[in-house]
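Yeah, one chain of the complex is gone here, protein chain that is, but the others are all in their spots.
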Amino acid sequence: MTQRKSFGSDNQAGAHGAVLSALARANLGDAVGYGDDPWTQRAAAALCTAFGAGGGAFFVFTGTAANVLGLSLLLRPYEGVICADSAHVNVDECGAPERILGSKLLTVPAPDGKLTPGLISTQLADRGDEHRVQARVVTISQVTELGTCYTLAELKSLGEFCRAEKLRLYIDGARLANAAAHLGCSLADLAAQADVLSFGGTKNGAVGAEAVVVMAEELTAHVPFLRKQQGQLASKMRYLAVQFQALLDADLWLRNAAHANAMARRLADGIRGSNAVFASLDPAHIARLQQDWQFYVWDTTAQVVRWMTAYDTTEADVDTFVADVWRTAQA
Amino acid sequence: MTQRKSFGSDNQAGAHGAVLSALARANLGDAVGYGDDPWTQRAAAALCTAFGAGGGAFFVFTGTAANVLGLSLLLRPYEGVICADSAHVNVDECGAPERILGSKLLTVPAPDGKLTPGLISTQLADRGDEHRVQARVVTISQVTELGTCYTLAELKSLGEFCRAEKLRLYIDGARLANAAAHLGCSLADLAAQADVLSFGGTKNGAVGAEAVVVMAEELTAHVPFLRKQQGQLASKMRYLAVQFQALLDADLWLRNAAHANAMARRLADGIRGSNAVFASLDPAHIARLQQDWQFYVWDTTAQVVRWMTAYDTTEADVDTFVADVWRTAQA
Amino acid sequence: MTQRKSFGSDNQAGAHGAVLSALARANLGDAVGYGDDPWTQRAAAALCTAFGAGGGAFFVFTGTAANVLGLSLLLRPYEGVICADSAHVNVDECGAPERILGSKLLTVPAPDGKLTPGLISTQLADRGDEHRVQARVVTISQVTELGTCYTLAELKSLGEFCRAEKLRLYIDGARLANAAAHLGCSLADLAAQADVLSFGGTKNGAVGAEAVVVMAEELTAHVPFLRKQQGQLASKMRYLAVQFQALLDADLWLRNAAHANAMARRLADGIRGSNAVFASLDPAHIARLQQDWQFYVWDTTAQVVRWMTAYDTTEADVDTFVADVWRTAQA
Partner (left out) sequence: MTQRKSFGSDNQAGAHGAVLSALARANLGDAVGYGDDPWTQRAAAALCTAFGAGGGAFFVFTGTAANVLGLSLLLRPYEGVICADSAHVNVDECGAPERILGSKLLTVPAPDGKLTPGLISTQLADRGDEHRVQARVVTISQVTELGTCYTLAELKSLGEFCRAEKLRLYIDGARLANAAAHLGCSLADLAAQADVLSFGGTKNGAVGAEAVVVMAEELTAHVPFLRKQQGQLASKMRYLAVQFQALLDADLWLRNAAHANAMARRLADGIRGSNAVFASLDPAHIARLQQDWQFYVWDTTAQVVRWMTAYDTTEADVDTFVADVWRTAQA
């Protein structure tokens, strides 16, 4: 528990009140386990509708688990995953893709965190060579780990390129809601080019719940077994499902994301001379600010900090923080 | 949601009110993620005290995940796990030990679900033979999947045997609370012989939370990385931790388990002529009963059903069910 | 090097002279690596013809490697392999199927080492249950590890059962030559029901070479990548290939196997009162015999020994050995 609003990560926020209320409402007597209950069926159906997904929506506990499950649907043992070198799957999952899937990541330097057909092409020269892992899946993060966002046109171009090259497209959507809010588009718009994608609840106000959304029906039959094998089959599934139901009701997910985005904009606007929410600061100022505020140094060498807003960051939180940043800078 | 109390599984029960209240109380503003928060630290410390564990307590989401994480602490790539053929790790985890750990299970037929030094010995002949997986871990379930329970003397004898044979002992404690209630002993008594064990919250009234308890301090350093790699690191960890805190407060876990045990006894007593909660019935009677009640046929060939009570099964639930069983049998 | 002919294992024999000559003949200047050479193409084509295989023949170094490669063609991550509990893949590969493939073996007790449709059926009850590994491949050894041999009728019945149940059939053919010699049938007869099978060269007079024969063409595209990934792609492939060419020329493989079989029969006939080449002996007699002769005690508890002949065991070897067995028994 921190005294001041944290700018450390959107996963340091608590759960939205509506999510907790939904948990309480679901706590009515018995329900058949492992997802064969009305709450799970309703939430999964609602997600399928929102995403235009023919293959189903499946709940898991963490973002890493969602990525591993999603990718496991798409890969043979000798096939690899093209990703930006900054991708969460490459950097922040403690080697889960390699250990749990056994799959190689074919990383591409991408200064803004975004892949392009040109960047993907650099990993396609070795197709057919038995000494080389065969590129099969492209994974992108929307929004990326660097805070950038693919436009719908960019997504379309990636999708077309992947289909032409017989590559599958996976989207790590841990912050997909923020992308939808930013682009003013629907979840279905974001998912249209993907074969499989994740939809993050945890950073959007859930207690802890992620969904794996399967666009292609022919992949569906494998999911239950892989989810179970990967330790992600909740016995009391209803408590995962209703978190998503609460976020979907009256578009709470969108309001949460739009609010977090607005606070980031307010923060970026408040810090003139900085490059928005990623800011480069004097090390002494970083140290002084961190005495009172929670946030992370993103790049120790370049002294870049990352300030992150959440669905429950208030305008007052931002304004107080901005004032403190200025005060520190002038001290 | 079923109309009548389910006798299907203790994971069909909802969450205990105290657990839900704890979730709400923890929902106060921000907290640093991934377990570096006061709730997690308090609950982990409380578990360590209760178990006499020097190595720490770590929260995960499911029983399968707890078993995989626990076993992964104890195995080299060419080492195997001795278990009863009825063990959950062998039967009900969709091959997770083989897939996620890459480890072979060395199964032993055990009619009552319990291993003995003699049974374990049957798997030790090949030590040193490079063609054979080397036995390294013994895993037992307490209580077992067949509802039986190791006595403290049996546990001691297993522990001594394992130490003499340089075998590690893991306990799958998805229903460890029920064993403590049945034996009238402490959690530390149950854990005394183990190197690592799990402690199940979900079947004891949690929303969904399991703990991996590490007795031996030298294993601790590996846990955080393996937990993350296995997709089990909760960002908003506090919501896992407080579920255990709620169960530990005033020994709620023990009262829950004792109550579930008492209801099972009442059920067994009510069905004279049956072998307790595993009962063998006329197929026609099974079908008729299942129209109104939720429970599982355990063994289709032998027509054995399993009736399971939970922390929230009431005496009235049991009595109504028993009456219905008799009525059906006499129809 | 042992003084007397070994009855320990057919892999204790040296290489057949024709195999060594073939190595020398292939040692002519350069050849493109990794199998793109005329010797490999000729030997692979000859194997395909002999087996009636549409999918190709691929050379690897060991029997364990052949089994792992063969099975890896047939399994999804959550699918398992039905095998006899005495199968080499289960007992003698140090857990390679679990570690390298990540796949669970669903073992069936089979006193004579042979599976039947009835025995296989015992592993099919859980199809569709996400908590359980899904049976997908049946693997049999021909001849079995216990020296028994499936008849063509038995193979046909297994093949029909597997197709009806949508199971794939793999044959571990480390000693397939001995089966062909025993049954008086062709390799194509033995392979007719299989999807993939191995054909052992090492125990048939090779220096060290096994082939994975793929009956179904749609599996072929995966082999090169999996073979390379599994460490089995020979750069100087010609030296593997010509070993098989030497064995195939003028049916040397068949003569070798027929001879080894005949010597085993002679041995079994010589030891009246024993159950053929598996014999149960007084422990004192075993010890005395092993001072002069190389063979293995198969079952320490039952004092059963295994005597194994090879392609180069002579009638004199057998007769001397038999005389010694009798002398020892009467001492």
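The letters A, B and C name the chains in turn, as written, and every chain counts its residues from 1.
Operating definition for what follows: a contact is a pair of C-beta atoms (placed from the backbone, for glycine too) under 8 Å apart; a residue touches a chain by one contact, two chains touch by 3 or more.
Since we're looking at a predicted model, the values are computed, not measured.
Asker: Quick one: say which of C:S6, C:Q123 or C:Q193 touches the chain that got left out.
Answerer: C:S6
Asker: Have a look at C:D37, C:D85, C:D189 or C:D251 and name the one touching the chain we're not showing.
Answerer: From the options C:D37, C:D85, C:D189 or C:D251, the contact with the absent chain belongs to C:D37.
Asker: Pick out which of B:N11, B:S72, B:Q243 or B:Q294 touches the chain that's been left out of the picture.
Answerer: Only one of B:N11, B:S72, B:Q243 or B:Q294 touches the chain omitted from view, namely B:S72.
Asker: If I consider the whole complex, including the chain that's not displayed, which of C:G55, C:G80, C:G95 or C:G173 touches that chain?
Answerer: Result: among the candidates, C:G95 touches the missing chain.
Asker: In the full complex, which bits of chain C touch the chain not displayed? Write them out.
Answerer: 1-2, 5-6, 8-9, 11-15, 17, 20, 23-24, 26-33, 37-38, 60-65, 68, 93-96, 99-100, 202-203, 207-208, 225, 228-236, 239-240, 294
Asker: Residue-wise, where is chain B in contact with the chain that is not depicted?
Answerer: Chain B touches the missing chain through residues 34, 72, 76-78, 102, 130-131, 134, 222, 224-229, 233.
Asker: Considering the entire assembly, which residues of chain A contact the chain that has been omitted?
Answerer: 77-78, 80, 91-95, 98-100, 102-104, 107, 125, 130-133, 300
In this text, only the chains that are shown with their structure count from here on.
Asker: Name the chain whose C-alpha centroid is farthest from the C-alpha centroid of chain A.
Answerer: C
Asker: Just how far, in Å, is the C-alpha centre of chain C from the one of chain A?
Answerer: The mean C-alpha positions of chain A and chain C differ by 50 Å.
Asker: I'd like to verify one number: the distance from the centre of chain B to the centre of chain C, where each centre is the average of its C-alpha atoms, in whole angstrom.
Answerer: Measuring from centre to centre gives 42 Å for this pair.
Asker: Any chance you could list the residues of chain C touching two or more other chains?
Answerer: Residues 77-78, 102, 130-131.
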